[in-house]
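Sharing a structure here in structure tokens format.
The complex appears here without one of its protein chains, the remainder shown in place.
Per-chain residue numbering starts at 1, and chain names A, B and C are given in the order in which the chains are listed.
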Amino acid sequence: MKPTARAPEISETSVRVNYSETDQMGVVYHARYLVWLDVARTEHLRLAGMSYRELEEAGLRLAVSEVAVRYRRPARYDDRIRIRCWVRDLASRRIDFGYAIEREEDGTLLATACDDRVVRVWSSGLPPVSHA
Amino acid sequence: MKPTARAPEISETSVRVNYSETDQMGVVYHARYLVWLDVARTEHLRLAGMSYRELEEAGLRLAVSEVAVRYRRPARYDDRIRIRCWVRDLASRRIDFGYAIEREEDGTLLATACDDRVVRVWSSGLPPVSHA
Amino acid sequence: MKPTARAPEISETSVRVNYSETDQMGVVYHARYLVWLDVARTEHLRLAGMSYRELEEAGLRLAVSEVAVRYRRPARYDDRIRIRCWVRDLASRRIDFGYAIEREEDGTLLATACDDRVVRVWSSGLPPVSHA
Partner (left out) sequence: MKPTARAPEISETSVRVNYSETDQMGVVYHARYLVWLDVARTEHLRLAGMSYRELEEAGLRLAVSEVAVRYRRPARYDDRIRIRCWVRDLASRRIDFGYAIEREEDGTLLATACDDRVVRVWSSGLPPVSHA
């Protein structure tokens, strides 16, 4: 029973592969998957009522301590990609996220991933805005 | 009167700034704007009934010959960005696109840009798919 | 006569194309050239006795206001690329840099570029370092 839960336990975020993400093998370059994890985690937090932008402005951040990706099938240019994201484990100063990356068209699982984030505190929030 | 026109003359595409696009000034790194132009041009062509993916599979591509960007205001993390795109000039083997990049929240113009694309023909379409 | 000049008027910086820079056309993605300009400008300033890192730490930065690139030949994976950089114009709060991008192996000119940088002052230098 979770009567107060408002956020989905597994969130879904969509991206479309753009040309800059491909490499000369004709597939998405593997480091780009980490950016998708980042996008999905931000949306997951937003659905849970937390804006990462506001967290940062309040002087907090989630610093990555570990990331692991298992690649199963390539993603290709113009594919729509769905990233499922969930919290695998939660401790006082650490969150462990899980991810599944799928091709939206046919639901093929392209990759699975997880990353460990550590909560950090800044002394004074975000950098000051520059004067033009 | 343009009775046969089906595509909008000016298309609009939206992206949300992700963390990977920021730099240590706390703004979007300037080279990322070129990726947004690419995303917007692809959507512009799609609205005009052309999938760039299909163009490539048919052995054509639009190779960039020139690009110019004028930066006016910085884009920031988590901003929603609207890119307007239109065809500035069209010749037999060349298309000149124009772009306006705006912050969606308040319509502020962040940058203007244009690029020149040359139509090229490949002998044999896209690279073959790898064998696992 | 420039008896006090210590820096070369035209600097040369080398990079080797890595896999992440290619796209599915088998050439370097066009936005990556802007990163090379950035690398070359940093080295140009270093040769002139200015570390951009130190400039930033002192509360200054060179914000891009305009960039233009003319692409002539594609760069490819594993190519060694030479970027020549020079100051085209210098005003009190603005520097205009010019660039030539060449394939080192045979000196082929791949692209020319220029960008306009505006000197900006930050109130308080770089963002504070996070506490682990």
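As a working rule, a residue touches a chain if its C-beta (ideal position, glycine included) is under 8 Å from a C-beta of that chain, and two chains touch if they have at least 3 such contacts.
The model shown is predicted, which means the values in this text are computed figures rather than measured ones.
From the set A:67, A:95 or A:119, the residue in touch with the chain omitted from the display is A:67, counting the whole complex.
Seen across the whole complex, the unshown chain contacts subunit B at 19-20, 22-27, 29, 31, 61, 63, 77, 120-124, 126-128, 130-132. Although one chain is not shown, part of subunit C still touches it, namely residues 16, 18-20, 24-26, 35, 38-39, 42, 51-53, 56, 77-78, 126-127, 129-130. Residues of subunit A in touch with the missing chain: 24-26, 30-32, 34-35, 38, 56, 61, 63-71, 126-127.
One rule holds in what follows: only the chains that are shown with their structure count from here on.
For subunit C, the chain whose average C-alpha position is most distant is A. Where subunit B touches subunit C, the two copies mostly use the same residue numbers: shared numbers make up over half of all numbers in play. Computed from the mean C-alpha positions, the centre of subunit B lies at a distance of 24 Å from the centre of subunit C. The multi-chain contact residues of subunit A, meaning those touching 2 or more other chains, are 19-20, 24-26, 77, 126-127, 130.
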